[in-house]
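This part shows subunit A:
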Amino acid sequence: GSDDSGASGGDADITFIPKNLGNPYFDASNTGGQKAAKEFDGSFKQVGPTEATPDSQVSFINTATQQGAGAIVISANDPKAIGDALQEARDAGTKVVTFDSDTDPEYRDVFVSQADAEGIAAKQVELIAKAIGDKGEVAILSAAANATNQNEWIKLMEKDLAANHPGIKLVDTVYGNDDDQTSFDKTAALLQSHPNLKGIISPTTVGIAAAARYLSTSQYKGKVALTGLGTPNQMREYVKDGTVESFALWSPEDLGYLSAYAADALISGDITGEEGDTFEAGELGEYTVGPDGLVGLGDPTEFNKGNIDDFDF
Partner candidate 1 sequence: MTGTDGPALVLRDVAKSFGSVVALRAATLAVDAGSIHALVGENGAGKSTLVKIISGLHRRDGGEFLLEGRSVDFRSTAESKAAGIAVIYQEPTLFPDLSVTENIFMGRQPTGRWGRIDRRAMNTEAHALFEQLGVQIDPDRPAEGLSIADQQIIEIAKAISLQARVLIMDEPTAALSGNEVERLMTVARTLRDSGCAVVFISHRFDEVFELCDTITVMRDGSYVSTDPVDQVDVDDVVRRLVGREVGDLYPKQPSEIGDVVLEVKGLTSLGLFSDVDLTVRSGEIVGLAGLVGAGRSEVAQAIFGVDSYNAGTVHVDGRPVPARNPVKAMEMGIALVPEDRRRHGLVLEEDISRNITSATRRSLSHGGLIWSALERRSARQWASRLEVKASALDTLGGTLSGGNQQKVVLAKWLSTEPRVLIIDEPTRGIDVGTKSEVHRLLSTLAQEGLGILMISSELPEVLGMADRVVVLSEGHVTAELGRDEATPEAVMHAATSSQREHA
Partner candidate 2 sequence: MTRLASLLKQRETGILVAFLLFLAVTTAINPRFLFSSDGWRDLLLTPSILVLLAVGQAMVIITRSVDLSVGSIVALTAYLTGRLFLDTGLPIAVVVVLAVLAGMVLGLINGALVAFAKVPALVITLGTLYAYRGIMLQWAGSDRINASDIPDAWLTFGTSSLLGIPLLAVVSLLVLAGVAWFMHNARAGRELYAIGSDPDAAVLYGLKVKSRVLLAFAASGALAGLAGVLYVSRYGTISSGVGMGVELEAVGAAVIGGVAIFGGSGTVLGAAIGAYLLTTINRGLPILGIEDFWQRAVVGLLIIAAIVLDKLLADRQHRKLLAERNQ
């Protein structure tokens, strides 16, 4: 940045808007954001809808606009639907950072990505291939049918599988809507409709936990592999009892932490979202803005029996 760092103190007023409230994933990112705000002495709040729909998110974006928030840090429920509201906020001088789930690039200044999509997709394909010996039928248990990030990963995984893993056949994709019960029941249905299923990939924390719970008490335990994205606290039990060999995730807390710093940098004018801009993100060190305003957190971590007890989130 060109200005001295003193400019970032005091008036950085940051509003976090998660996909929905009551989601532990965003609870963790909230913690990270809060921590960062304390460090750079900004004010922080998290508001959001009770249901993960774009229209309910728009009301909260509008409110932040009215309040003249310094920056909105948001995980988008739709790449387009909240775009105009964000544009409106930017017109009023509010900076917009997306994290976790992006909007179209023109609606925000910076997207803090939990890992680049290719990396996530590749990691999950790698884990499932390892678990089933690179051969057999697999299925995907996703979140909502419209979730941007999920669909992108699924597309990339399909490509990766077709290109590099001819022995693995993706037979079905089902949607658990990030709802425990639905994900649980969908897992049961998957196993029945595909008797030869060898593995399930669930690239969502809610889905993988529900699927693990189903598998752990069913006849398929140990026979059908499960991997995907999950939090260590939710999955610890199933890794220990052998239902799940390994899974991956980045640290949502770090994600929130980094996003808050990115927001602060935007507010203070340290960065504008141009490719090549750099900023300090506290204990995470220096980050550089990539093409299309992308800021990558880093590669996801793989969790397994060996290391899972080292994490607590």
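How were these candidates chosen? In short, all candidates are chains of the complex that A comes from, given by their letters.
The rule is simple: a residue touches a chain if its C-beta (ideal position, glycine included) is under 8 Å from a C-beta of that chain, and two chains touch if they have at least 3 such contacts; residues count from 1.
Because the structure is a prediction, the values reported are computed rather than measured.
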Result, touching chain for subunit A in the complex among 1 or 2: 2
Residues of subunit A defined as touching candidate 2 within the complex: 20-24, 26-27, 30, 50-51, 145, 172, 174-175, 178-181, 184-185, 188-193, 195, 206, 209-210, 213, 217-220, 233-234, 236-237
